[in-house]
Structure formats: structure tokens, C-alpha cells
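The complex appears here without one of its protein chains, the remainder shown in place.
Then we have chain A:
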Amino acid sequence: MNRLSVGVDSGDHIAGPRSAAVTLVEYGDYECPYCGEAYPILKAVQQAMGSDLCFVFRNFPLAQMHPHAVHAADFAEMAAAEGKFWEAHDLLYENQQALSDNDLRRYGKLLGIHPAAVERAFDGRFDQKIEDDFRSGLRSGVNGTPSFFINGMRYDGPLDVDSLIAVLREVHAR
């Protein structure tokens, strides 16, 4: 069973209380269709679990396969610096078919982010953060996206709302 090689810390994108009894970490790629399928499921799971769940998103862009994945990740990291990571994350997953640089500029406007900040995001300044996420995923045995870890342990079970909530509740009850 694979374990998360790098624990959740303040550099992570976190939704929900860090003190929650259950932490779910996703390694994802904004252009990956399977991550797109998981997105509404995870939303429903977060809703159902409320403050019992800490959800963490880490970057695992498959850049050679998905030409827009890295700039999309850059955009989300830039939004994080503006305090708008989850708004950006959600916009990207809700518009997976439109992730060109021009689309990202448009999303920047929608989020009220200065256009210059969006342009700067593409100059490589977030490469290190994205690579760090990617490397921690490789070391944790991430073999594709999305990959999930529940309280540090790899989860390979079914990815429907009911199954996920059942597993998370069970971990919570331990």
C-alpha cells in the first residue's frame, strides 16, 4: 500500500479545517478528463462531510499529454497568491474544454484578478511549486490522475459519492 511521501503542510491548497479527523489529498491535472469526472463527486463529498473533512489539492500535470495543463496549474497557483485558489480550481474544472491562455486571461477577469498578474503567472515563477507537488506524487506512487490518499494512505476504491463518503466516514469513526 502506497503512502503519501510528503505530509500536508501550510504550502498546500487546503479546503476545510486542518484539524479535521479525515484528510483527503488529490493529485490532479486540470486537463485530465478523469479529474474532471471526479470534480463534481468531490464537491458533493465535501458538502456531505462538512467540517469533518480536510481536502487538499496537489498538482500532477501530465504536460506532454495535456498541452494546457501546466499553464492551467500556473493560473491556479497565481490565483492562490491572490487568495482565490479554490475559485480558480473550480473554474478550471468547470471549463476543461477551454484552457487556452486566452481562456485563462478571461477567467482572470472573471475572478477580478489584474491582467498583469495573469501574464506573470506564465513566466515560470510557479514551476518549483508545481514540480514539488509532482515529485511528491511520484514518490508516493501516483501512477495517473486523479490519485487519492486518505489520511496518508493510497485509496484505489470506487470513486462515486456514496462509496467515498462511506470510506471517509469509516476512517472518521476510527
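Going forward, a contact is a pair of C-beta atoms (placed from the backbone, for glycine too) under 8 Å apart; a residue touches a chain by one contact, two chains touch by 3 or more; residues count from 1.
By definition in this document, contacts and distances are computed from a predicted model.
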Chain left out of the displayed complex - its UniProt protein name, from "Stage V sporulation protein AC", "RNA polymerase sigma70 factor", "Extracellular solute-binding protein" or "Thioredoxin peroxidase": "Thioredoxin peroxidase"
Selected from A:Met65, A:Ala98 or A:Met153 as touching the chain missing from the view: A:Met65
Hidden partner chain, residues of chain A it touches: 2, 5, 62-65, 131, 134-135, 138-144
